[in-house]
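All protein chains of the complex are present and in place, except for one that has been dropped.
Read from first to last, the chains carry the letters A and B; within each, the first residue is number 1.
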Amino acid sequence: MSKQVFIPRDSLNQALERLSSKMNVWVPAASGSNKCGSEFVPYRPDLIPLLNRQTTTPPKAVVFPQVETLLSYEYTKDPDNPSRVKIQLDDTSAGSPTLIFGARPCDARGFLLFDQVFTRGPFTDKYYRDRRENSYFATLVCLEWDSACFCSSVGSGPTDMEGSDLRVTPLKDGYLVEALNERAEPILSLMEGDVPTDAQQQDARKLQEEASRQRVGNVDLTRSATDFKGRFEDKAYWRAMVSQCLSCGVCTFVCPTCYCFSITDEMQGLKGERLRSWDSCMFFQYTLEASGHNPRPTRFERYRNRVGHKFSFIPEKYNGMIGCCGCGRCIRSCPVSIDIRRVVENLKENACVCA
Amino acid sequence: MFAHNPYRPELATVKEVIQETQNIRTLRVVLDDEERMRQFTFRPGQVGQLSVFGVGESTFVINSPPSCREYLQFSVMRTGEVTQRIHQLSPGDQIGVRAPLGNGFSFEDLKGKDVLFVGGGIGMAPLRTLLLHMIDHRSDYGDIMIIYGARSPQDLCYRYEFDMWKGGNVNLVLTVDSEFPGWNGRVGFVPTVLTEEAPAAHNRVAIVCGPPIMIKFVLFNLKELGFQDDQILTTLEKRMKCGIGICGRCNIGTSYVCLDGPVFSVEQLKGMVPEL
Partner (left out) sequence: MEASATTRLHQEVEASIGRLSTVLGWGAGYDPLHMTPLFVRSPEDIARLVWNPLCVQNLTGYLVKSPGVQPPEEGKKIGICVRGCDSRSLVALIQEKLISRENLYIIGIPCRGTVDIRRLMNESGLSNIRSVRIEKDLLIVDDANGAHNLPLERFLARRCLRCRHPNPVIHDVLLDEPVTPRTTAEDAYRDVESLEAQSLDQRRAFWSVELDRCLRCYACRNACPLCICQNRCIAETRDPRWLTQRVNLPEKFLYHFIHALHLAGRCTECGECERVCPMEIPVTLIKEKLNQITRDLLHYEAGLDPEAVPPLLTFNPAEAGI
C-alpha cells in the first residue's frame, strides 16, 4: 500500500468530504467576510480551506475545548426522607476520531507539552487523553512565516513533524500527503488521492529540504531556565520589559501550549455541571486567594510567571522541553506588541536592558 | 480512587458539625462507600478537596488523626463562596470529597526528635493531625511543645480537647493578641511568645502554620533561636482548582503546592522562587 498520495488542488474538498463522512475534520478557514484572520472550523462542503497562512487561534480547542463538562450532577429528593437530597454524579467522557487538516508544525507541537502535563504526571486527565488519542494531525510543511514567527528559536522549525501523523506538502497544483505513522494510513486511504508522480515526489522533497534549511527566528531561547531565575527578583528588569502589558488574556488564549484552566460549578434548578474552562495566568483572579492575598498581584508578577513557566519551569520539569512552540501568536495578537523573544533573550545577565 | 478519574469526587455524608469559633466550623464526614471508608489511609498533612455540588470545590487539610477510621475531619474558615456553603451544611447532608491529595508530613523523619508546633488561628488544623498522630505514638518522639495563638480566646480552635493534648505529655502554650476577661493564658503575638519561650533548637523540628504575616516573623525568630532551615516545616496555602498538579495556578516556580506540597521545609522554600 502506498504511504503517500497526491491530492490535486481542485479535489481537496472531495478528499476532505470523504474523510468527514468517517470522522470529524477541522480545517483552517476565513473567520468571516471582511476578516483578516482565519480559524480552524469543522469542515463543511462549501468551505474554502485557507492553507496559506497561520490561523489567528491554534487548533488547541479541538483537543482541549475552551469549556467542557467534567461532571454532571443532580440532586434528587430521598423518597424515604423528603427533607434529604441525594446526589448523582456522571463523569462520562469520550473522544471521537478527529482529523486536524492543515495544521502547522507549531500547532501540532503544542500538544506535546499537553501530553506531558495531562497524561504523564502522577494523575491522568482522561478527558484530554480520550480526545487526544482520537486526534490526527495532517500538518503542512510551513512555507509562510512572518516577523513574529520563531519556531527555530525553540528547537522546532518549519518542517518539524513531531506530534504529526501526516505530512502535507503544498505543491503548485495540489498537495502531497504522506502518512508518518501506521495510525495515519487508514486516513490516507480514505482520501483516495492519486499515486504521486516522480516529479511530484521530487518537487515535494526539494521543497521540504529548502524549508528545513530555513531558520525561523534569529535567537536561541532553549537555554533560559537559569537566566530566568537570576532575573526573578530584578524588578527593574520586568518593569523595563513589560510595563506595557495590559494584563488581558490574548497571549494565553491564542497560545498552542497554554493549558492552564479553571474549574467552576454551574447549577440550574436541581441539576448542574462542573465545568473546566481555559483560564489565563494574566488575570488577577487566577491566583487570588479567598483571604484576599494574591501572590501575583500585578502584571509584572503575572507576566514573569508566564515567561518562567514556558522557559524555566517546564524545561526543568520535562527534561528540557520548552513550553513554547514559537508560533508567534502572542506577539502578533498582543494589543501592545510585547515581544516574548526579547523578554526571554534579555534574561541573560549581561543583556542591555533599555526600557 | 484515582485510577479512573481524579476529578471525580467520592460522595460522602456529613456526620457531625462542630462550631469551633465564630467563623470556623469543623466537619466530620464519612465516605458513602463503606469499603472505601474502611480502606482510606492518608498521611498527616495531606489535604482533600471538598465539593458542594453547584457551588464548587475548596481545599482543606484532613485534620483527623490517621488512626481514626470512623470519619475524616476538616476545619473550614468561612471566607469565600464555597466555605460559605460548607458552613450551611448539617449532619446528613451529602458532599463530595477528593482525598488524599498532596505530600503530607514525612513523620518518619521526625521520630526521635523534639517537636515544636507553632500555630495561628485556623493554622492549627494541619498541625492537629500530626500532633494527634504523635500523641498516638508518644514514645517515638521527644519533647513536644505547642505555641498556639489567636486573636481572642474565642478564636482558638479545638478548645474542647486542649486537656486531652496536655494529657499526652505535651507542653501547650496558648496566647491571644490582647487581654480578655477571664483569660489566664499568655497575651501577645505568637512570634513574641515563641522568643519568650525559647525552646531549644537542638534535635528539634519546628512545624509552623498560620497567617503569612505570622509565618514571616516566626521564621525570623526561629532563626534567632538557632533553628536551621531544614529544621523548619510549614504548610502553604494557594488558590487551587484541580488539586492534582495540572491546572497550573498554585505553582511556586516549578513546584505545585497541591502536588509537591502543601508541606515544605524552609530549606526547600529557599530553593524555590520567592513568590508566596
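Definition applied: a residue touches a chain if its C-beta (ideal position, glycine included) is under 8 Å from a C-beta of that chain, and two chains touch if they have at least 3 such contacts.
Just so you know, these numbers come straight off a predicted model, no measurement behind them.
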{"item": "Touch with the omitted chain, as defined above, among A:Gln4, A:Thr98 or A:Ser262", "value": "A:Ser262"}
{"item": "Sole contact to the chain not displayed, among A:Thr257, A:Ser280 or A:Asn305", "value": "A:Ser280"}
{"item": "Contact partner of the left-out chain, one of A:Ile87, A:Cys142, A:Ile331 or A:Leu347", "value": "A:Ile331"}
{"item": "Of A:Ser11, A:Asn24 or A:Thr56, the residue in touch with the unshown chain", "value": "A:Thr56"}
{"item": "Absent-chain interface as seen on subunit A, which is shown", "value": "31-32, 35-37, 39, 56-57, 66-67, 144, 146-148, 243-244, 246-250, 252-254, 262, 264, 266, 275, 277, 280, 283-285, 288, 298-300, 331, 333, 335-339, 341-342, 354-355"}
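FYI, only the chains that are shown with their structure count from here on.
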{"item": "Between subunit B and subunit A, distance of the C-alpha-averaged centres to the nearest whole Å", "value": "39"}
{"item": "Subunit A residues touching subunit B - in the complex, by the definition given at the top", "value": "70-71, 73, 75, 84-87, 89, 91, 117-118, 121-127, 229, 232-233, 259-267, 272, 274, 276, 279, 281, 286-291, 293, 295-296, 301, 305, 308-309, 312-313, 316-317"}
{"item": "Footprint of subunit A on subunit B - complex, ascending", "value": "2, 4-9, 11, 51-58, 79-80, 83, 92, 94, 96, 211-212, 237-239, 241-242, 244-254, 259, 273-276"}
